[in-house]
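Please read through the structure below; I'll follow up with questions.
All protein chains but one are shown in place.
Now for chain A:
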Amino acid sequence: MISDWLTSDKIKAIDSIDNWKNAVLLSAEPLLTQGYVTSNYIEAIFKSHEELGPYYVLAPGLAMPHARPEQGAIKNGLSLLHIRDGVSFSSDENDPVYVVIMLCAHSGDEHITMITELAEIFSDEDKLSRLLKAADLNAIQAAIN
């Protein structure tokens, strides 16, 4: 279950944020403080955004920042930041982004299960639209379960 990874201590809901970099930083905070990633991981995300653009903004309203395992992932994990007013990632057709799901994949079969389950939520139009609109912890948990 995706809720096994996205526990309440890894979900945050806020009203607004000034820019995409701060959104990525804030979404990473639980993974950083709980030892899932090192700060290198976040720097790698910023670097690939600079080089390749916001390719990790998957669909309207949804971003999934991540880097490679060797760029500072310590354990497999997920965190979620919900921004009620949305924020621009300079991804013209997908802005504003309301949900930032940070993915850290370290190794093994577990991350495959994790990404498979995420894909199921993302590919279910009803679940995804509920997630994008869910502006508090209870609503977010209801949308991902």
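Here are some notes:
Here is the rule we go by: a residue touches a chain if its C-beta (ideal position, glycine included) is under 8 Å from a C-beta of that chain, and two chains touch if they have at least 3 such contacts; residues count from 1.
Here, contacts and distances are computed from a predicted model.
Its record in UniProt calls the unshown chain "PTS ascorbate transporter subunit IIB", which is the match among "PTS ascorbate transporter subunit IIB", "Ferredoxin-type protein NapG", "ATPase" or "Putative hydrogenase 2 b cytochrome subunit". Within the whole complex, the absent chain has one touching residue among A:W20, A:Y36 or A:Y56, and that is A:Y56.
Contact with the omitted chain, checked across A:S3, A:S39 or A:T116, is made by A:T116.
Within the set A:I11, A:V87, A:L103 or A:A143, the residue that contacts the chain not displayed is A:L103.
Not every partner is drawn; the one left out touches chain A at residues 48, 52-60, 62, 64, 66-69, 91-94, 103, 105, 112, 115-116, 118-119, 122-123, 128.
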